[in-house]
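Apart from one protein chain that is not included, each protein chain of the complex appears where it belongs.
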Amino acid sequence: MRLTGVDLACQRGERAVFAGINFAVESGQALTISGRNGAGKSSLLRMVIGLLPIAGGRLTLEGGDPELSIAEQAHYLGHQDALKGSLSVGENLGFWAGFFGLRSADPHSPLEMVGLAGLASLPAAYLSAGQRRRLSIARLIAVPRPIWLLDEPTSTLDAAAQDRLAELMDAHLAGGGLIVAASHGPIGLSAAQELRLGEAP
Amino acid sequence: MTPLTALLVRDMRIAMRVGGSALMGVLFFLVVVTLIPFAIGPDLALLKRIGPAILWLAALLASLLALDRLFAGDHDDGSLDLILMGRAPLELVVATKGLAHWLTTGLPLVICAPLIGLLLNLDLPEDGALMLTLFVGTPALTFIGLVGAAIAVTLRRGGLLLAVIVLPLTVPILIFGVAAANAAVTGPTAFGTPFTILCALTLASLVVGPFAAAAALRQEME
Partner (left out) sequence: MALIDLANPSRFLKFANGAIPWLAGVTVLVFAFALEQAMIAPDDYQQGATVKIMYLHVPSAWLGMLCWGLMSVAALGTLVWRHPLADVTAKAAAPIGAAFTLLCLVTGSLWGRPEWGTYWVWDARLTSELVLFLLYLAVIALWNTVEDPSRAARAVAVLTLVGAIDLPIIKFSVDWWNTLHQGASVFRVGGSTIYPTILLPLFIMAGAFTLLFITLVLAAMRNEILRRRVRTLQLMQASAAN
């Protein structure tokens, strides 16, 4: 599987955010996107899943399921956690697992992998910011999808949780997945290409 | 669980939990109906004559309640981004959210309407006819409201705008709903004609609403 962007450009309103961006990521590889604030890191990720229109260039996925769009084969971990405070931890995860097509969701093992085992029956409103983040990450594990698009995945995570996330990302890559992550700093990926936005090409 | 049942269950759970909107609609309905006799006086004959119109207006306002949060809530916490990434067609997703909203807001109104009708001096067979018109008509109100909810999704004061957008669109439903209910209560016109048109309007809005709302959402999200 190979995700390629050729000469991509992004336009937000009147402002050209970036142009002429090229990248290629294959199964088992990771790409980190860095750059100053406003350089378009989040916009690039949102373009990949079709939440922003592509203003120029091409975005292709080879070797995926031809019936499905890129977004339908990808997980997106955005700035927001997409959790409902009045639902329990297990219900939140169960919903996303069910919505993303998992017929019988077992919330226990993904929760255990992010260190939230035993909290399944608690309302999500009681969780701290880091715990909410980990609950969002559990979604990526619960439903297998080959492409992970992570926007600042380590923000609000403590050192132990960052290590755990790094292990999960390594396991995902080892299983043939690919990761595109936007981040200001290192996120613990051992071998990753880097794409710097906001610099003159 | 299929994606759409998962969504239905989740939306209904949210509506019924703390901070949810499930019974607010009924309470609002009851309060509005109670206020009318305070304003126009306790004349039972008059109340009976305008009773169907009062109930329909109150139901219309009550079913718009909380509709502005239908997509805005999911937009604010990032859920909508993920919902757009699902494999279920957006039109069906929108329709499912509309169904969940109707089941938690519209259906309780329909169930309570006969009891509240008693307050307006409607008798049991008339009450039944009124309930039937509301049962058929309230889904149309919700599904037309979906369009407004989708347009107002990214706006901060969406609730007010929603009412302004949606209320004019509901005029045909109101006309034929009240006409059918009036025919049952006071006569002399037949119940069947306006009721059939009401059914047709509802069926049409069940189709048009989700498509228009999904199109609006796609535009808004870009």
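For reference, chains read A and B in written order, and residue numbers begin at 1 within each chain.
We take it that a contact is a pair of C-beta atoms (placed from the backbone, for glycine too) under 8 Å apart; a residue touches a chain by one contact, two chains touch by 3 or more.
Because the structure is a prediction, the values reported are computed rather than measured.
S.K.: Just to verify: which one of A:116, A:137 or A:169 makes contact with the chain not shown?
M.R.: A:116
S.K.: Sort through B:37, B:128 or B:172 and give me the one touching the missing partner chain.
M.R.: Checking each option in B:37, B:128 or B:172, the one touching the absent chain turns out to be B:37.
S.K.: Pick from A:29, A:92, A:131 or A:154: which residue touches the chain that isn't shown?
M.R.: Checking the options A:29, A:92, A:131 or A:154, the one contacting the hidden chain is A:131.
S.K.: Touching the hidden chain in the full complex, which residues of chain A are there? Just list them.
M.R.: Where chain A meets the chain not shown: residues 85-86, 115-116, 118-119, 122-123, 125-128, 131, 158.
S.K.: To test your reading of the contact rule: which positions on chain B touch the chain that is missing from view?
M.R.: Residue positions of chain B that touch the missing chain: 18-20, 23-24, 27, 30-31, 34, 37-38, 41-42, 44, 47, 118-119, 121.
Basically, only the chains that are shown with their structure count from here on.
S.K.: Just give me the whole-number Å value for how far the CA centre of chain A lies from that of chain B.
M.R.: 37
S.K.: What part of chain A is in contact with chain B in the complex they form?
M.R.: Interface residues on the chain A side: 46, 49-53, 68, 71-72, 74, 76, 78-84, 86-87, 91, 94-101, 103-105.
S.K.: For the complex, which residues does chain B have touching chain A?
M.R.: Within the complex, chain B contacts chain A at residues 1-3, 5-7, 9-10, 13-14, 17-20, 76-79, 81-88, 221-222.
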